[in-house]
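All protein chains but one are shown in place.
== subunit A ==
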Amino acid sequence: MVSHNHTNATVRPKGLSDKKKTALAGYLFISPFFLLFAIFGAFPMLFSFYLAFQKWNGFGEMTFVGVKNFSLIFTDPLFWKSIYNTIVIGLLGTGPQLIAALILAVALNSAMVKFKSVFRVAYFVPNVTSIVAVAIVFTVLFSEQEAGLVNATLSLFGISPVSWQTSEWGAKIAIATMIFWRWVGYNSIIFLAGLQSIPKDLYEAAEIDGAKKWQQFLFITVPMLKPIIVFVVFTATIGSLQIFAEPLIFGSGFREESMTIVLYLWREAFSNNAFGTASATAVSLFLLIIVFTTINFFASNRLDKSGK
């Protein structure tokens, strides 16, 4: 308690101007965030850069190993496979999803649909459902057995049962479907917000000029939505590089068909107690995300310019 009074006295000298007092209060108000962020955000991030050059089993002494952790993971075919998997699952999960989300949003925005708020809530529900619960339900749907719901449905069309958990494409499609289901509603709500900010008179003018509905969509809706589309693609890219819980629960025991980068990292750290290589994976993922975001950034910039 003594130290408490003392520190207070040193930082609050008399005769502070009102302006400075307000500023002080402001800093005090925002300090909880920065403190918590420093402890639970910044420190672990910086520490994982440090750990990437150490060998550590979670207990005991760390030993400096230089870039050995990186050479170990870069020579591991499974690491590259996990990057490939992440990108493929990401594309499968987000590509069709964004198109579907846009179509849903346009449909919801049209005057014909009733009970709009009900639909909006319904779209959003998957996103607030626990990932673990989703993954467990999908594991049952995508059961490997012939009697599994998806396999049974496919057999109606004469398609033979798929090994959803152990085959190369089965596992990826199943996980991508989970991502699709979870995020399509979320993204269509964002698209919807964008659609509602497009001035109505543009459409009226187009109609007078004789533009058809699909022409209006292509030449008014899509260009006007560009900032929203860029935002959604950004977040979806970063999100899909971090796919983790779905393959962890769906794929049985770190199989290579469903191994993603974050799952690889997780296996290293929490299953194999190799925190050095886990951190090296984290650093590699960090660089990868920077590369992808930069590509996105330049692509959207060029899109912007060509639009003008």
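Assume a residue touches a chain if its C-beta (ideal position, glycine included) is under 8 Å from a C-beta of that chain, and two chains touch if they have at least 3 such contacts; residues count from 1.
Keep in mind that, in the parts below, contacts and distances are computed from a predicted model.
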**Asked** Unshown chain, UniProt name, "Acyl carrier protein", "Peptidase, M16 family", "Peptidoglycan glycosyltransferase MrdB" or "Lactose-binding protein"?
**Response** "Lactose-binding protein"
**Fill in**
Full-complex touch with the removed chain, picking from A:Y27, A:Y84 or A:F297, is A:Y27
**Item:** Selected residue (touches chain absent from view) among A:A147, A:I208 or A:L287
**Value:** A:A147
**Complete:** Residue positions on subunit A contacting the omitted chain are 3-4, 7-8, 10-11, 20, 23-24, 27-28, 31, 34-35, 55, 57-60, 69, 72, 76, 78, 139-140, 143-145, 147-148, 163, 165-167, 252-255, 268, 270-274, 276-277
